[in-house]
Structure formats: C-alpha cells, structure tokens
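This structure is in structure tokens; I'll ask about it shortly.
With one protein chain held back, the other chains of the complex are shown just where they sit.
The first chain written gets the first letter, and so on, giving A and B; residue counts start at 1 in each chain.
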Amino acid sequence: MVILEVRKVVKSFGGLRALQDVDLSVAKGEIRAVIGPNGAGKSTLFNVMTGLLAPDTGNVVFDGEPITGLPPHRIIRKGIGRSFQITNIFPRMSVFENVQAALFSHHGTSRNPLSLARGFTRIGEEVLGILEQVGLAEKYDLSASVLSHGDQKRLEIAISLASRPKLLMLDEPTAGMSRFESRETVALLQKISREQGLTLIFTEHDMDIVFAISEKIMVLQQGAVIADGTPAEIKANPEVRKAYLGEEVTEK
Amino acid sequence: MAFLDLNSVNTYYGRSHILFDVSLSIEKGEVVSLLGRNGAGKSTTFRSIIGLNPPQSGEVVFKGERISGMRAFRICRKGIGFVPEDRRCFPDLTVLENLEVAIRREKEVASPWTVERIYALFPRLQEREKNLGSQLSGGEQQMLTIARTLMTNPEVLLLDEPSEGLAPLVVALLAEMILKIRKEGVTVLLAEQNLHFCAKVSDRGYVIDKGSVKYEGPMSDLLINEEVKEKYLAV
Partner (left out) sequence: MDLSFLTVQVLSALRQAAFLFLISSGLTLIFGVLNILNFAHGALYMLGAYFMYWITLYIVGTGGFLLALVLAPLGVALIAAVIETGLLRRIYMQEEIYQLLLTYALVLIIDDLAKIVFGPEFKSIPKPDVLSGSVTLFGGTVPVYTLLVVILAPAVALLLWYLLHRTKTGKVVRATSSDREMADALGINMSALFTLVFAFGAILAGLGGALAGPARTVFPGVGTEVIIESFVVVVIGGLGNLWGALIGSILIGSLETVGIIVFPEFEMSLIYLLMVAVLVVRPWGLFGRPLKVKALSEKNLAMEAQEISPVHFSVHPAVRWAPLLLLLLVPLVTGRFYQYLLSQIFIASLMAVAFNLLLGTTGLLSFGQAAFFGVGAYTVGLLATKAGFGTLPALFLSPVTAAAAAAVIGFFCVRLSGVHFAMLTLAFGQLIFTVAYKWYGFTGGDNGIQGIPVKPISIGGLAGIDIGSNQAMYYFVLLVVGLSVGLIRRIRSSPFGATLKAIRENGQRASYLGVNVKLYQWTVFVIAGAFTGLAGGLYALMEKAISPEIIHWTKSAEPVFMTIIGGIYTFVGPAVGAVVYIVLNSYLVAWTEKWALVLGLVLLTLVLLLPGGVVGFVNEKARQILGKSGCIRRWSFSKSAK
C-alpha cells in the first residue's frame, strides 16, 4: 500500500530549478533513502513534502489525501513527523518537557491554560514510554542543551515520535555523530520502523548507513531524479556513479 | 616542515564533533585536492584553517607559524585566502567593488594582484564590471569569489567545491583557471566531490570521510584505486 505519493513536483527559486518533475512513491513501512550531491534538492523536496515550501506545480498525496501547500502544523496533524539536519530541539527545556510539549500538541491539550501540566499523568507516562524507547529515560530531567550531540538527535527523534506519525522524515539523522552514536541511532530507527510499522524517509551522506538500512534508494541530481531502485540497482547504476565522481573533464 | 600543516585538528560545531584528528601537509606551489562526499568535513576543514571555526585541539601551522587561534582577518592577512562553497560574493556591490574591498595594503608583496591582472585572467569579469554581484550567473559568481580572494594576495588559496552546480563547459574553464593561478605561484587546496575535476588540476589528494582522513596519495594512484573510490567517494 502506498502511503506517500509525490507527483511531478516542480519548485524554482528565482531562475534556479531546485526540483524538476520529481516523482516519488513510498510504500507503508518502507525505509527509503533520498541521496544526491550537495544542492541536489533533497532539502527542498523535504520542505515541499512537509509544507515549509509550496511546490510551483505538482502535488503531494499522503495516505490518500492531497496535502500540497498545507502549512506544516496541519500536515503534522495528518501523520507526518520530521527531524532536521541541524539538531532541532527545545534547548532550554528539560528532556521530559521537550517530549511532553509534543504530546500535548498531539493530544490537543496544548490549548488548556488552566490545568497544571504535571497533572497530566497519562501523558507523563507516555513521555517516559517514548523516552525509554529511544534510550533517554534516565536523562529525563536534564536540560536538553547539555545532552551530547547523539542524545540530542535521539531526543529529536523522540519528539517526532510523540506526534505518532505514520511517516517519519529524517534529514541526515547521523550528521555530526561519532561512529558509535550513529550505529546506535541506526539500530534505533530500524527497531522503531519494525515495531511500529512506521515508514521512514531519510537523507544521509554516510553511504554505509544508506546501504545498510534502506529498502529503496532515490538519487537526485540538480533537482531531477536520476535513479530510483533497490540498493543493488543503485550501486550498479552508471549515472549515479557519474553524479558522485563527476564526468570526465573533456579537453577544450 | 611543509608550507601549510594541519596537525591532528579536532573541530566542533556546538556540541557536535566534526573533525577527528585531521592532519594535512601541503608544500609550496602544489595543487592538493581534498576529496569527500557531502558532509565529509571538507568545508569544516577549511573553516578551521581560516579561523571561522577554530579547532578545539590540534594546530594549523603556516610557514612555520602557528595560526590556529588567530582571528580570521589575521589569518587572511598572513596569506591564506578562502573561497567558500556557496559563492558568497557581496550581492549589493558591483563586480569591481567586490574586487576592491579585498585589496590589502598591510603586506608587501613582490607582484601584487591588481584589477588589471584579474581581468586578464577572467576576461568575463571585465565585461560585467559594472554589474551587481546578484546579477551574475553561477559561473560568474564563482569566478568573482575566486578573483576577490586573489586580490588579498594569498599564498595559499582554499577553494571549496568550485565546480559544484556548474555546467560541464564552465567546469572545464574553471580547471584552466586553477592551473593558471597555480602558474602565478599560488598554492591551492581544493575541496571537491568531483574526482575527475581534481585529477585534471591537482597532483596529490586526500580523501576525507566522516571527519577523518582516509587516504592520501598522488592523484594518479587515487584514480585507479577502485576500493577507495568505491568506499568513500562513489555510492
């Protein structure tokens, strides 16, 4: 069953075509990588899919519903979670509060101005459950800003999980992590996907990770899809090789 | 001791550790490539050298003098020029003004770069002299940022992904430029993903991946080293 369908999306900035007729179809529960050299349009594609940018033409269908051009907060409510390349957490709040804020929003309690936040024990338990899932339960009362980079990334994933997404989009989930931290994060993502049937779309520059966990890989170059297939197919694709190593420079 | 040395440089962005014990050694007059995929740490290496992201440990030594810890403008005045990857020419300044702001008089140089010499090297810039930086094409902006940095009379030029996003013809032109710049006696350190481009202009290369140096050797060896290419550069 297809959960996300991107059809013929075009997005230009001034004269620059950041995305040209991009098509993408992701099945439920799939782990899908989107790769490509710098400036290939990965972030633009993510931004279009999560409503930060509206495409010039083309559309995005999620779970059978068109979501093209909706603002981020509405798209999130439909079940798309996102984590960012630059760690995107609430730094001067505790680990617990970070996830709690996400759950309040998910349960529609954010608007309640008169009850005490800590009175929502059910939500509190849910917070701890999610923190346990990502391995941060012990650090619940630390300020998010003092966590190690790897832990901050986990926290970000925890925040994204709190809105109970059907699809999670991750922008370079292991950027800036030590080898050990990135191995752990990858294992975590695989576990979550397996246990909850969660669909993952991610970009990543660490090719070991891309090839270790993706079921399918899409390659973008200068805004266009140049390949889309299984890891084996991508490895064998000469176009992809050229995109990464550059063309032979011809003598003038 | 080489002309420019990086000794076990470790650099962080906030709390995230980006460079792990990076050591490079560049001789005077060389063109050296720093190859690696997106996010491998190439730009951070450059920013560590020029002082925009100073290393937390390790040192950068230029002509026998430790420059790590100095502020960027001092490092520039010592003779290291940095051309960033996203072509940051000053958009509200004309081409000529972009060049003029980089002129430095603090340092005595035998044959300083002048606007005339720059125009001889980049004739296209002369044609667009009166245009604003924001009105140039990608290739022209790239030339302008390189030319602007040359105006500071660098002895070492750090070029960050100059070929990125340029049409093949422009890339070929760029390769010629780099060779010409080298002939003028400037040492070049080139960060690139494009292996063939590097092979054309440089003698030696480093391959960097996940913030540490994985390979070092002549470009001719690297070109035929399928294992390194497979593992760190291709997919």
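The definition used in the following text is that a residue touches a chain if its C-beta (ideal position, glycine included) is under 8 Å from a C-beta of that chain, and two chains touch if they have at least 3 such contacts.
Treat the numbers as computed from the prediction; the structure is a model and nothing was measured.
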Chain not shown, its touching partners among those shown: A, B
Touching the absent chain when the full complex is considered, from B:Phe82, B:Tyr119 or B:Tyr206: B:Phe82
Sole residue of A:Lys8, A:Arg118 or A:Arg194 that reaches the chain not shown, by the stated touch rule: A:Arg118
Selected from B:Ser68, B:Thr149 or B:Ser202 as touching the chain missing from the view: B:Thr149
Touch residues of chain A, complete complex, unshown partner: 50, 71-74, 76-77, 81-82, 84, 86, 88-94, 96-98, 100-102, 104-106, 109-118, 120-121, 124-125, 127-128, 140-143, 145-146, 159-160, 162-163
Absent-chain interface as seen on chain B, which is shown: 13-14, 50, 52-53, 71-73, 76-77, 82, 84, 88, 90-93, 97-98, 100-104, 106, 148-149, 152
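Going forward, only the chains that are shown with their structure count from here on.
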Intercentroid distance (Cα basis), chain B paired with chain A, Å: 32
Parts of chain B lying in touch with chain A, wherever the complex brings them together: 13-18, 37-40, 85, 161, 163-165, 168-169, 171-173, 175-176, 192-197, 199-200, 210, 229, 233-235
Chain B contact footprint on chain A (complex, rising order): 35, 37-39, 87, 147-149, 152, 172, 175-179, 205-207, 210-211, 219, 222, 234-235, 240-241, 244-252
